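Note that one protein chain is taken out, while the other chains of the complex remain in position.
Here is subunit A:
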Amino acid sequence: MTLSVAEKSYLYDALASTPSIRPDGRYPYQFMPIEIYTDFLPSSNGSSRIIASDGSECIVSVKAKVVDHTSDDDLLHIEIDIAGERDDALITESCTSLFNKLLKNIDMKKLQLTKKYSFKLFIDVLVISSNSNPVSLISFGIYSSLNSTSLPKLVSNFDDLEVEELPMFHDYDLVKLEVVPPLVFVLGIVKNNIFIDPAASECEVANNGLIISWTNGKIIAPIRTLALNDTNTKGFNPNLIQEGIKLVEKYASDIASALQNI
């Protein structure tokens, strides 16, 4: 999105004023409306499709495979594909590494089947279109797809370390996977104001951006700054970090429970 100098200046001033005025009239803590569909891919174990009102869209699929966790302890594998970006593009790689780190926060015990075998989850993310930074959208997609994931039900014994058994599964029953995946929030900073989920136009004029991760009521690492544009990026008051964290802490659990209720 290319804005003229006048537009930019108008937008900047509006966002920088107290209280800030966002072009679409949102509160600082308010998200764009999103639509989420889950379980729309019948052959994967869990899936979700998420569409933001600005046309950004992302689909996530979760597939499971039984692995011997004594030899392969990497039980989550994430692949992110952003339409229009190369596999080795900076944005793709930084997203992938961000989520690989973040998903370490998931309790891997939930994936354990027996003393020897676990499920390994393969999370495939495809960002079909994105108008602003997609990490938040991706994290919601992962959250809702993991939430809708159901895995085959083990019917054989748990203890198979000494006397080896091959896991056997129920023919029809599936068990809901109960994990709490982290959420990632993108915040935009304009002068001394900070607001959640910057839209494309807001990104264009933002002085800086913040990525804040959250799980289970707590802010977790990583917290990162993020340049939202190439022209307007400046330093910002460190207090804003505190403010941003507070903002996330305050509203994240509402968002999580909204996603949970799908």
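We take it that a contact is a pair of C-beta atoms (placed from the backbone, for glycine too) under 8 Å apart; a residue touches a chain by one contact, two chains touch by 3 or more; residues count from 1.
Assume contacts and distances are computed from a predicted model.
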item: Which of "SCNNG protein", "Ribosomal RNA-processing protein 44", "CDP-diacylglycerol synthase 2" or "Sodium/hydrogen exchanger" matches, in UniProt, the chain that is not displayed; value: "Ribosomal RNA-processing protein 44"
item: Per the touch definition above, residue among A:S97, A:N157, A:N237 or A:Q260 touching the missing chain; value: A:N157
item: Hidden-chain contact residue, picked from the options A:K104, A:K176 or A:K250; value: A:K176
item: For subunit A, residues in touch with the removed chain; value: 39, 42-45, 64-66, 117, 150-153, 155-157, 160, 162-176
